[in-house]
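Excluded from the complex is one protein chain; the other protein chains are retained at their positions.
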Amino acid sequence: MIDAPFLLSIIIIMPLLLAVGVVVSVTQRVAIKIAPWAALPALLAGLLLDDGKLQLPGMLINSYLLFDHTGRLFLLMSAILWLATGLLHQAHSGALYAQQKIVFKLLAMTGCFFMSLAGDVLMFMTATTLTGYSLYGLLAQEKNTTTREAVNVMLVVLVVSDIVLFELLQLLGMHAVSVDFIAMRQAFVITEQMNVQFGLLLFGLGAKIGLLGLHFWLIPVFITSHLALRPALISFVFSAGFIGWLRLFPLGEVHYPAIGELLQWGAWLMLGYALLLGVRQIHRRGVLAVLLMIVTALWLSIVAAILIQPELWLSLNRNLVSAVTQMGLVLSALMIGQGLHKHKPAWKHRYALTLWLAIFLLTVAPISLVSHFVSVNSLTVASLWIGAGLMMFILWRTHFMLLAAAEASSKSGGHKMRHTDSSVTHYLFSGLVLVGLMTAVPNLKMLSMFTVFSLFLLLGSMLVLAWLTRFYKPTEPSQLMSGFIMQQFKQGRSMIMEMTQYLDIYSNRLQKSIKKRFSPIFVLSHFSRYERSLNRWSVALIIMVLIGLLVSVQGLLNQ
Amino acid sequence: MNWHTWIPLFVVVSSLLPGLIIFGLPEERVGLRTILNLTGAVIKLLLVSWMIWGVYQGDHFETRVALLPDLDLVLRAGPLALFFVALSTILWLVTTIYAIGYLEGSPNRSRFFGFFSLCVTATVGVALAGNLITFLLFYELLTLATYPLIVHRGTDTARRAGQTYLRYTIFGGALILLGTVWLYQLTGTLEFTPRGFLTHIDPQHYPALKIIFVLLIAGLGVKAALFPLHGWLPQAMVAPAPVSALLHAVAVVKAGAFGIVRVVYDVFGVEFSADLGVTTPLAWIAAFTIIYGSLRALFQDDLKRRLAFSTVSQVSYIALGVAIAGPIATIGGVVHLVHQGLMKITLFFCAGNLAETLGIHKVSEMNGVGRRMPWTMAAFTVGALGMIGAPPVAGFISKWYLGVGALEAGQDWVLLVLMGSSLLNCAYFLPILYSAWFKPTPKSWPEEHHFGRQETAWALLLPPLITALMALAAGLMTGLPFSPLEWAKIIAEREFYQP
Amino acid sequence: MNIPMIYALLGITLFSVGLYGLIVREHLLRKILALNIMGSGIFLVLVALGKRSVGDLPDPVPHAMVITGIVVAVSATALALTLMLKLVEVSGSAVLHDAPKERS
Partner (left out) sequence: MGGLLSDAHWGVLLILLPLFGGLCSFLWPGAVKFIGLATVSAVALSVVGLGDQLLTTGVYHHAVGGWGAPLGIDLYADGLSLFMLMVNALVGLGVSIYALDYFDQGEARRFWPLWLLLLGGLNALFLSADIFNLYVTLEIVGLAGVGLASLSRSGAALDGAMRYLMATLLGSLCYLLGVALLYHSAGTVDIPLLAERLESTPPVWAALGLICAGLALKTALFPLHFWLPKAHASASAPVSALLSALVVKASFYILLRLWLEIFSVRTEGVDDLLGALGMAAIIWGSLQALQQTRLKLMIAYSTVSQMGYLFLVFPLAAAGAFSAWSAVAYLILSHALAKSSMFLVAGNLMHFGGHDRIADLDRAVQRLPITVGAFALAGVSIMGLPPSGGFIGKWLLLNEALNQGRWDLVIVMMIGGVLAAAYIFKVLGFAFTQAPVTHEPKGVPAIMEWSALLLAVAAIVLGFLASPLMLILGIGETVQLMGAGQ
């Protein structure tokens, strides 16, 4: 391992340089060719560099790049996912505005790497905003209006959550001695209004990872996003959401049973809602959004457990991070791969095998964490098992539905194979699943025999259940939740516009009447009449005599 | 011949002299006029940087000229003064380049540039003023120098806008004169002293001091566009773009805000005015202006009027920072002086570019502008994100310090105001960005001028990019020793809160 | 009430008669006449009050003032008359018209 923290800066500078290269016409061709491989230095750094810290003298308020275990894992995940995006983008890139898309892509990539390396709060906020806005730039390139609306809702949610997070940081900033994460965690520990700040944190970070109530933008965006951008989306969602929790919230240092209980029940509620949504959802990527909600639910239950017994955190830390990254990788693999079987009937078996492995990996991640809680908190154990079961059931069900759909289409004269060469997607699908497997290895070692046996038992039962319910189709298609929100938004806006129009008309009329009645000319014309009377000789001279008399009388009076 | 006494005067003269010469120049002497303008700007920049270096080392620069037997004009270069002078000097250089490009071929430019340099002289004078009488002198000179620029176009609407502008500013000037004379009557001195010179006044004068404070702040509030007195700013948008860029985003509006900072810190002293009980009403007015300005900006279809109302709301951040009367809030308020200037001038430059190259004035006409003029819109995006308070750009630092300062001073409601204002900023800036970047370009623009390969003339394109980069750098590189934030910290601990 | 006081009072009455005439009369010639009457009234007052000193020799200063006053009055009247003639020549009537109703 090389101990050279200054190399960390290359991860950030490389994509920015490329972005500038793409913009400047001279170096445009070369930069566009290199662009897909911009994530390479990050990958190498993740693998080779030691943990370390790089002080950035001028940047923000005494900020520095931090590279520790969590940072490494998330950096690796982001690097792989962005590499995948780069390759997919190259394979599927449409000719139109390629240059603008690549610039946004490079900026978003820099943001993601920044997030995992950020040492202080403001740097983290900068990274989140940079990624959020550039990802929005990428996603909004789509033509059809439903995508536009979905992505607009996403932007609104992101912006609001950023502002809420900014307020939270200011609340903490008052107590924190400096701006970096350690000081912020201390501030979090010593504040007195803990529930206000935890609520803000929940809202700020939850909005990004689909917390119940803020999840409505996830499903439409997942469904409508372009194939090449899906890994990037997952990388953004996972980094922005989970790194925030790991870095900002003092897990293991604060003992708050009251919030723990509440959170546990919240997690249960989310799982139930996820089941309801999962069953109704027929689009394969919509289902993955539901999966993300399940992952968030599991995360909240783990956090609840740690809030109740803080000492758990020391042992749990490393496994939790690897489990999360593993889930992220597998989820993005599913995002790309799920619809592949239609393209290459020949690869059907290889595809089926990788799919099963992916489902297995996805469900084993939470199970591997069970061992930490088995003696301590039964509720968390139960929620982990239920979560895993739910994921298996939903995935199997979509798989079977896809198979049924494939047969129906092949009977009806063969579905025309899409012209894009999907081999790249295949390789990426299986590649991502394998990487997921590698990250899962340390966790798998922890599994006891009993858990493995019960896992296979669960797997079988879920398979059967899914096979049974594959024919149940929800009556009307899952209506995009975001549409409802957009209508409300539009009506509110038009109502405000009307009200202000009315106000404008009314104030103009008021102003005109005031101007007419009290206009200076109107008032002054009165004066000019007096002026003319003063100009007559007789009046003037009488006044003069009066003044003379007045003065002399004045003198006589007070002799 | 000690140099330190004459440099502040040279700084003021370095833009006055070219201005007076340019007045005399006939219209077609474009080359000479540009040289004069640019040399004046460069000389001023060098002098200012020399003074900044000097003050950093703790030197003392002061010019004193006798005005009345016991009252004299003082130009003193303290850290706060240099902060504002540096801002106006740099932005004057950039705006001159922009104005040269913008007014290509338009009539009576000698008159324009003459008054333009007079304005900058007045702004620098306002910044360097060492006592209230000098401040008043340059403050009124600023009104006189800006009036012809607003009425430059010579149309009837311009004349009426000029009239409203004058009605407000002359009224404000009269209030300040009354306040100053009354203060002189009570205290016998008008010198700006770091923690105010009113502490030794015996308490039976306190009601009088309160009224004086109200008079001074009302007078300054006219130029700082506080709520009831902001009417002139949106109407003054009829002026050409460089005028609305430098004057209404930086010189005039900032002179008012700078005046408020001076009065609260160097005349009354922040602790004294806090326990005099006058800062909380000022905080309320500033907060209300922030929200009111953003609300009005939400429904303006004309781009420059929307930016004008946004200026109304953003400048009140400075007043809010001052009124919170805490050390960190002060840093936030003072540093916003520069940040808002950089960001707002970028936005006005871009608005000017759009009007000049494509003939767009309305926000509704801005669909797909990002494709036709990518660089200008990139600068506009940086400025707009800064205004919203998105991290990489400078705006978020001042909002950060304002928020933390407000909490530390125990005024939690300010946090809500900041949050509300950020949301409103998003509400009126993001639609513009969305329609500019992602909506399809219309078939033809109102009146399009082609400038060969690049989107618009160099002189029009370079300034917004420079100021956008500066705004970005002020945001990212705040750690550097001479960055606006560090200098604001020096101001706070040197001028306002010395133990 | 010695004799000079009576003359002084007579002078003042003349002054006020002249003043009344100036105020009331419209025609310029009458106004100039009124001015002359006022002038002579003042000179009478001056001369009357001259008899102050104890001896029978009257005090010379008021007489000097009266002579200068007469010279001034004459020149002023000459100017007034020529101006009036010019005014008649130009505007046809020797009356000072008050400002015509300005069109507001």
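When the chains are written out, they are named A, B and C in that same order, and each has its own residue count from 1.
We adopt the following convention: contacts are C-beta pairs under 8 Å (C-beta built on N, C-alpha and C of every residue); 3 or more make two chains touch, one makes a residue touch a chain.
Predicted model, so just to flag it, every value in this text is computed and none were measured.
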item: In the full complex, displayed partners of the excluded chain; value: A, B, C
item: Chain not shown: contacting residue from B:Leu36, B:Ile52, B:Leu166 or B:Val250; value: B:Leu166
item: Option from B:His4, B:Arg111, B:Arg195 or B:Arg371 whose C-beta touches the chain left out; value: B:Arg111
item: In chain A, positions touching the absent partner; value: 520-521, 524-525, 527-528, 531, 534-537, 540-541, 543-545, 547-559
item: Missing-chain contacts mapped onto chain B; value: 23, 65-69, 107-108, 111, 133, 136-137, 140-141, 143-144, 147-148, 151-152, 154-156, 158-159, 162-163, 166-167, 170-171, 173-174, 177-178, 181-182, 184-185
item: Chain not shown, touching residues in chain C; value: 8, 15, 22, 28, 31, 35, 38-39, 42, 45-46, 49, 52, 59-62, 65, 68-69, 72, 75-76, 79-80, 83-84, 86-87, 90-91, 96-97, 99
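Going forward, only the chains that are shown with their structure count from here on.
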item: Centroid spacing, where centroids are CA-atom means, of chain A and chain C in whole angstrom; value: 100
item: Chain B contact footprint on chain A (complex, rising order); value: 56-63, 97, 100, 122, 125-126, 128-130, 133, 137, 140-141, 148, 152, 155, 159-160, 162-164, 166-167, 169-171, 173-174, 496-497, 500
item: Residue ranges of chain C in contact with chain A within the complex; value: 19, 22-24, 96, 98-99, 101-102, 104
item: Complex contact set, residues of chain A against chain C; value: 525, 528, 532, 535-538, 541-542, 545
